[in-house]
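Note that this complex is displayed minus one protein chain, with the remaining chains in position.
Here is chain A:
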Amino acid sequence: MTDEIDAAGALEASGLGMKYRRGWALRDVACHLPAGRICALVGPNGSGKSTLLSLAAGLLTPTTGTLRVFGRPPAAPAARERVAFVAQDKPLYPRFSVADTLRLGRELNPRWDQKAAERVVEEAEVPLSARVGSLSGGQRTCVALALALGKRADLLLLDEPMSDQDPLRRHRMMGVLMAEAAERGTGVVISTHVLAELDGVCDHLLLMGGGRIRLAGGTDEIQAAHRVITGPSATGGGTPAALARHTVVETRTTGRQLTALIRPEGTPAGDGWIVTEPSLEEVLLGYLRAPDAPPLLADDPRTADTEVGA
């Protein structure tokens, strides 16, 4: 595919800020997502996930900074054609039939793939003749996903696509989505609360909190950059000396035992300390429990040199 443009990355932001009337939803966001990655966008409610996706879809104009998709502003025709977006509330015309909704996709998108779209709808067992308004929430989401997949975009932006799906359909939809992504090298950004949903699926991670990016990078890099260490807690509280050299994300004390999630500087070994590599979910939970932990931006050009080699 158009490699020269893809070198610019699917998504590239710097100094990105978005202010609504009620305040800042995003502040000074910088990130770089290479093309073809499956990226999980995680964060608590109100952390700016939807705003970031809407900006990338070209539905909002940033207050500050810049955002590029495939090297172009999101509202540019060439960028819009390559990006598909499913908004959180899955807006569709309730009086259209499913077939009409797919036709909408066909009429408005030059790269439309009717078969791919129909495959999604069939997989979800939604009849083409059904009116969208008569479908369940989960079925509507499938139609919205079909519309996005039929667009044949190079980047899918999905805002909590699985939140109203039953487990069976969630599994099937993820299967369809990942098959499409693998087959065509499509990049995907999925925002979610449910970390397990994306376990083993995503290869890139963006963790947001308070309108900022707290963790960014490949899942392997992020995992490799963290350690869980367990040992005796310091008498009288406070940070044990063994942790002083490292960046401590979070510590928990149970009885006389202390468990900490750290970003080690050098070898995190010490007498009496057990060091393990955490699962991705453990890392995320650690950061979510500790909103003030220092951010790790593995894909930020400013910090990439020091972190990527880990």
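The working rule: a contact is a pair of C-beta atoms (placed from the backbone, for glycine too) under 8 Å apart; a residue touches a chain by one contact, two chains touch by 3 or more; residues count from 1.
Assume contacts and distances are computed from a predicted model.
As stated in its UniProt record, the chain not included in the shown complex is "Transporter", which appears among "Transporter", "Heme sensor protein HssS", "Cytochrome bc1 complex cytochrome c subunit" or "Sulfurtransferase". Only one of A:Gly15, A:Pro91 or A:Pro291 touches the absent chain when the whole complex is considered: A:Pro91.
Contact with the chain that does not appear here is found for just one residue of A:Thr66, A:Gln114, A:Ser134 or A:Thr276, A:Gln114.
Screening A:Pro77, A:Gly200 or A:Gly272 against the full complex identifies A:Pro77 as the residue touching the chain left out.
Shown as candidates are A:Asp28, A:Glu122 or A:Glu282; the residue that touches the absent chain is A:Glu122. The missing chain lies against chain A, touching residues 54, 57-61, 75, 77, 80-81, 83-85, 87, 89, 91-94, 96, 100, 103-105, 107-111, 114-115, 119, 122, 144, 147, 151.
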